[in-house]
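Note that this complex is displayed minus one protein chain, with the remaining chains in position.
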Amino acid sequence: GTFGDYGGQYVPEVLMPAVEELTDAYERYVLDNEAGFVDDFRDRIREFGGRPTPLSYAANLSERYGTEVYLKREDLLHGGAHKLNNALGQVLLAKYMGKDRIVAETGAGQHGTATAMACAYLDMPCEIYMGRTDVNRQRPNVFRMRLHDAEVNPVTVGSGTLKEAINETMRDWATNVEDTHYVIGSIVGPHPFPSMVRDFQAIISEEMREQARDQIGRLPEAVVACAGGGSNTMGAFGAFVGSASLPGHPEGSHEPAPDVDLLAVEAGGSSLGVDADEGYAPNSASLSTGTEGVLHGARTKLLQTDEGQIVESHSVSAGLDYAGVGPELAHLVDEGRVEPVNVDDDAALEAFHRLSREEGIIPALETSHAVAYLEHYDGDGPVVVNVSGRGDKDLDTVVEESAAKDIDGAPSMEVFEE
Amino acid sequence: GTFGDYGGQYVPEVLMPAVEELTDAYERYVLDNEAGFVDDFRDRIREFGGRPTPLSYAANLSERYGTEVYLKREDLLHGGAHKLNNALGQVLLAKYMGKDRIVAETGAGQHGTATAMACAYLDMPCEIYMGRTDVNRQRPNVFRMRLHDAEVNPVTVGSGTLKEAINETMRDWATNVEDTHYVIGSIVGPHPFPSMVRDFQAIISEEMREQARDQIGRLPEAVVACAGGGSNTMGAFGAFVGSASLPGHPEGSHEPAPDVDLLAVEAGGSSLGVDADEGYAPNSASLSTGTEGVLHGARTKLLQTDEGQIVESHSVSAGLDYAGVGPELAHLVDEGRVEPVNVDDDAALEAFHRLSREEGIIPALETSHAVAYLEHYDGDGPVVVNVSGRGDKDLDTVVEESAAKDIDGAPSMEVFEE
Amino acid sequence: MSDATTSRSDLAAAFADESALVSYVAAGDPTPAATERYVEALVEGGTDVVELGLPFSEPVAEGTTIQNAIKRALDAGMTPDAYLDLVDSLDVDVPIVCMTYYNLIYQYGDGEARSASENASGEEPRAKGPEEFVAAAAEAGISGFVVPDLPVDESGPLYDACREHGLDLVFIVAPTTTEDRLERMLDRTTGFVYVQGRLGTTGARDEVSDDTPDALARLQDADVPKAVGFGISSGEQAREVVASGADGVIVGSAYVDLIADGVENDDPTSEVADRIGDLAAELKAGAADGVPEPEHK
Partner (left out) sequence: MSDATTSRSDLAAAFADESALVSYVAAGDPTPAATERYVEALVEGGTDVVELGLPFSEPVAEGTTIQNAIKRALDAGMTPDAYLDLVDSLDVDVPIVCMTYYNLIYQYGDGEARSASENASGEEPRAKGPEEFVAAAAEAGISGFVVPDLPVDESGPLYDACREHGLDLVFIVAPTTTEDRLERMLDRTTGFVYVQGRLGTTGARDEVSDDTPDALARLQDADVPKAVGFGISSGEQAREVVASGADGVIVGSAYVDLIADGVENDDPTSEVADRIGDLAAELKAGAADGVPEPEHK
């Protein structure tokens, strides 16, 4: 349940029996494939989700950087991001556990949408908590959740964003813990969530290894992934680290591969550091700049004040905008296995345009951080970037921000001016 | 170049040499796989596009209809619809032909986006013609095209929609015919477009056959696809009809399969028929109700007045909203091989909600027509529905129309009302 | 032109002076009565052949100017029958060529589409095809056809119908036309051959395309008159084209610009007609100036 000093189970007692029940179910169904759970999961994520996602050679970026660049295409997973790997796994597990209701939090709405999707598919009632501010600014994702018949509960406390939504979902879970499963959206929360979410997501790196062998003939020199909470990060790193374990993987595809560099790209926002007086960090770089603490069930690296109050984080990318990070990633950074780096909002916006223009793939703003890091990558390659999601959800933000900030490489939108 | 009495090459003389050059290139590169073109195409549509797309078992719909329902998931193709199969094929062919500029028309923006995507990927300059009305109401797709660095040229003539955009693209092609390839977006236009687009799209039915064999153990009893111009339709039917031919397909996967029922679902709009006085048809059901004529390069079935003026068609789904249809489909309907049916706007909206709610898949409004037909399907199954695209682009339309028309099964959106 | 005895010899004959002016307007732009007046003005100005557009909803070969003309005509109610009535009522002594798109010609023969409601008895509809329209056009006094979306390879039925009724079928030779396509077209074109002076669509331009002399050169052995169109709008351009070896010039958008201005400014038809007549006269004079001296022949 711990990763070095990180991890653990810091939740109210009322939830502990559920956490223990879940730990037991995780060990039996996921780790031991009891009742063929993992086979079922693998079948469904393939047939419903569209796995495997391709590893695309990026010819134009490769030319630009003088090194082979490959893109792992989680943007092509059903729902448009890697989120479904985890949501489908957990909702299916809840079904195996005999739970009959799902709750989940969501920030920008990607995890909520994936969960709602999985629940519609598996015929499970579903309620999503989402900050009032986020509900109002992420209308398309709210539409999608409602279309999948999920209840969407706006959270009006505080700033009405992700942190408050998580708190509120934990409160619902505490109230309905006996029949309800809480589908956490990242590799955060109390054990077994960080391990379990990693295992469901690590199907990404499992495929990456197989595809690299087939298409490149070797393992990549480096894997680059953006890191907010860290689910796509550990999805992209898990099979290389060797910590992930989902039965039924191809032989050797989860062996530790210490020669593969693993780069976690955080949101540098507008600048690094924490403004304790304002309770605000103009970034979401908890791996690079955070300090150890306890939040949302786990000990990990956090953006917090000296006293331990959690601050509001910031990123142009809503999906990276979180003050914590998965405990396993915090540990891997301390161990030196994962290198934390960060790029700022502007660099992410430029990378959004670069990938759209040069490779015909519009990345999520989260992903754009990983793409942006290629400008600084100085290894020999081949390098694989995890394209954690597609950018359709971010179009309005990018168009507005690019105009406001006069971002390099942003196309003119004057076609709309009559 | 013809399908029974349909098809042909009715284009201005200035284009005919280009059409002949294209015919030659089609025969050499596509039909004969010269220079390994088809291998290249198959590799790229797999690695960049994400093929094969899955065939998903729809457990909840199957229960509803008492028959096995499967969904062919073109919504998971890069770009969110089947459009890329064709766009990538044609842009790649243009590269093999030594062309150095691409033009294309677009209505709702799906084909334009797919073409812009393929051009960014293959590093080809690209200009898209789009009606001024469509530019204004399909902003996200215009954003996407611009992000892929395509020029978007608003067409201000007439009603400013698809028909005018096609006319204007033909004019551009006529002006720049020597170095430019026109990527037509459906199985329409002069030969070789209807055959070529079908061949690129028929990879859908080729996969469908293989997947049906693996997952169901037999060919489906019926395949259902929506029909506007008809590219996803012939994509879904091509390998069953046996007319499609793309080298490198698995053995037997393109043999005629006369026992498989092929149902083309048209947009019944608000009602059938043509209002000649107003030059308007409140539907896009040219296969079911149109009359033979010549439009955009081919003889086919059209929505037209007695005199032969083409009327404005209508559908709640922008992608089906076209007064013509591919000549091969017209022929297959006359031959009795394809059964044309139609469902109206309301039924399509209901089906949009049904699939979103019961299977966790938000379909395009085009696709929703095919899904709606399941309510009338009376065969024994298994039946495969071609999910031609995802519905993210349609969210605003659906939410507005569902509220305005009090559509059955539409979720309340009162979460937004504070 | 109430006399329906024109034949292809009329069209070829119109090029006798080697500086023929072929003038286009869209029928019914902005009204049939105006068109009648404009055609008269064109002929008074020296037009040798009137190319009268039958408006089609999808004019893919036209530039913006003529697209707008067609829209005005359709909005005002122009139909194939009204077109034929208009032709029938014209009182000019030059041949009239019908310029339109194939679907209108093709549909005219369609018993099904023309009378779907009357046809509920289930009797077999008449086959569609060009025959009926060609017959009606000949009857109304049309001398020939230009159909920009009907390349030579698809022209069999229309060609046959034109021969049967003694009408000319004029093909457009484009800058891109290959030698073997040119041969096939010259086998079928009668009356004159329409030499497309530049790539693209119709529309007035300031200069003659550099490609025009070459386009004419490869037609020098053809035994039909050669008229150059696409982009000609002034007497000087007309002169230049004829000097390059053309037997005539085809002008459309330049007239239509005058009509559009008239509509915009609400000018009286007679004033617009005068301007049109003046332009025709300028063009005809220019074309005549371009005719090479006899010793050059």
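The chains carry the letters A, B and C, assigned in the order they are written, with residues numbered from 1 in each.
One rule holds for everything that comes next: contacts are C-beta pairs under 8 Å (C-beta built on N, C-alpha and C of every residue); 3 or more make two chains touch, one makes a residue touch a chain.
None of these values were measured; they are calculated from a predicted model.
Enquirer: Thinking of the complex as a whole, which visible chains are touched by the chain that is not shown?
Expert: A
Enquirer: Out of A:G4, A:G308 or A:G379, point to the residue that touches the absent chain in the complete complex.
Expert: A:G308
Enquirer: Going by the contact rule already stated, which one of A:A25, A:M170 or A:V241 would touch the omitted chain in the full complex?
Expert: Of the listed residues, the one touching the omitted chain is A:M170.
Enquirer: If the missing chain were put back, which residues of chain A would it touch?
Expert: So the residues of chain A touching the missing chain come out as 8-18, 20, 157-158, 163, 167, 170-171, 174-178, 279, 291-297, 302, 304, 306-311.
One rule holds in what follows: only the chains that are shown with their structure count from here on.
Enquirer: From the C-alpha centre of chain A to that of chain B, how far is it in Å?
Expert: About 34 Å, centre to centre.
Enquirer: Can you check how far apart chain B and chain C are, centre to centre, with Cα atoms defining each centre and the answer in Å?
Expert: 37
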